[in-house]
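First the structure, in the form of structure tokens, and then the observations on it.
Every protein chain except one is present and positioned as in the full complex.
What follows is chain A.
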Amino acid sequence: MRFMQWLHRWVSLILIIQVVLWLISATVFSIMGHHGMSGHQYMRHIHPEMLADESPQWSIQQVRATHPQADTILLTNVLGHPQYQVNVSGKWLYLDGHTGQPWQTDVNLAQALALASYDGPGQIAEVEQVTGAAEVVDWSAAGYRVQFADDLNTRVYVDAASGQIVEHRNTPWTIADWAFRLHFMDYSGERSFNHLLIWSAGLFALWFSLSGLMLLIRNISQGDFNPRRKPTWLEQLQRDEKPIASSCGGGGTCGLCKVTFTNNDVPTPTAAEKVMLSEAELTAGLRLACQHKVQAKDAVELANENVASHLLTLQNKRDLTPSIAELTFTSASRLDYQAGQFLQFKIPHESTVLERHYSLATVPNADNELVFTVRHMPAPKSGVPAGVGSSFLCRLQPGEHVEAIGPFGDFLLTKASSRQQVFIGGGAGIAPLRALVQAEQQSTTPRPAMFFYGARNSAELCYTEELEQNPHVTYVPVLSAVSEKERWTGQTGFVHEVAEAWLREQDAQQVDVYVCGPPLMLEATMKMLAELGVPRDHIKFDDFGI
């Protein structure tokens, strides 16, 4: 569609002048009508006299004798004077009906003919001998131009060889003739519309209007024409190519599209916002951009100010677990982020570019290395493609590039409270949680932290050593599908249950909880935290949707 838009724009730039000329000339045609353009306003048909009134003295037998090859011999009269018209192999000859000699038209006859063909208000002003005329394209023979003095500036062309009226021309005709030149793009005056110039213009016009039609159809299918459907802020910001993330496509389920409304009457939160946003966020004017239509009075601020596009180069890739790979990138430009944030990756896929989000798995480091953990998403069943984004990243080779935008997200450490920090996660959720734990460790006064991490078996655990050796964290891995031969001595079951057991012993008001993991785990954990009475403002979560 971007291509369509591009095509529509550039073709229109070339074409717009001609389209305007087409429209102007069409207006001329439509206002003047066939009759107005014909030049025949003051023209009247000359009916020949009855042949019996003045029979030819030169007989048709004599014509046949002198022109044995004639295909057709026509006897008529010019203002009563008999005339033979003889066609010999496609060429017409005109003979005087009394003498058999070539027909002659003198000035007087030309005038008389012109008058006979004229029923306007004017008089003859001037008679001029001419050979053809620029404004009578197919006529190049000798003849007369009889000029009438009338409101339309009529001129009548008379052909000398045949004594016939060639054409009437007048001012409206000249105007129409220019309109034809413009419309047919034929500036020779021949009014031909079969030539290279107009063929190309025709093709361009076809491209132009069809690309426009396609864009129109897209607009209709997007509902742009529904008068009640204004774009949401998310759509508006995306259209304006502003940095805003979304992984649910505006469904109100990913919570990535947070913006702050800075005008006085902030829209009332929707049901989705009450779920995705905390009370504090709501009172601070935060809303989900996908939940509110653009209103003229609204002013909206994006959360992430230093968002930019970065070209990442893969430096290193290793498997952490059978399903999770660790990818280390460097960025050509400096990227300042906070632990817990993510980047939006531009994944080239077939002819389009898809957007996938991946969280940074470490705190910012001096080498400006960017580490991600990507869970490979195999096809859930055969006949279904494997995950596009994860497959692309897992296939990427060191030295290769990918474009990413960011940083985004407010899955950040809470500030300035001395509460107990609790991290609960599973699967690919390890990435932001690990970064948060590292950040907490680096702070001047690290707060005590618990880290519950769920996996099915011990092979799925990663960064174990690092987490176990961190003096500020108590790391509790929980396995849900452990087998006998693993000789697992740690916790088993679902991670939220183990966390719940521990949390019950705590003051629910005195914990900050960070949750990130598979949807089912996330849901169960959120429910558990609500039951335990952990204040919603103390809970942060990141929903990966996987």
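We take it that a contact is a pair of C-beta atoms (placed from the backbone, for glycine too) under 8 Å apart; a residue touches a chain by one contact, two chains touch by 3 or more; residues count from 1.
Everything that follows uses one rule, which is that contacts and distances are computed from a predicted model.
> Looking at UniProt, which of "PepSY domain-containing protein", "Xanthine dehydrogenase family protein subunit M", "4Fe-4S dicluster domain-containing protein" or "NtaA/DmoA family FMN-dependent monooxygenase" names the chain that isn't shown?
UniProt lists the chain that is not shown as "PepSY domain-containing protein".
> Which one touches the absent chain: A:4, A:70, A:124 or A:532?
A:70
> Among A:194, A:221, A:397 or A:469, single out the residue that touches the unshown chain.
With A:194, A:221, A:397 or A:469 as choices, the missing chain is touched by A:194.
> Give me the chain A residues in contact with the hidden chain, please.
Residues of chain A in touch with the missing chain: 9, 12-13, 16, 19-20, 23, 26-27, 29-31, 33-34, 47-52, 55-56, 59-61, 64-65, 68-77, 90, 192-194, 198-199, 202-203, 205-206, 208-210, 212-213, 216, 219-220, 224-225, 231, 236-237, 239-243, 262, 294, 296, 298-302, 305, 307-309, 344, 346, 405.
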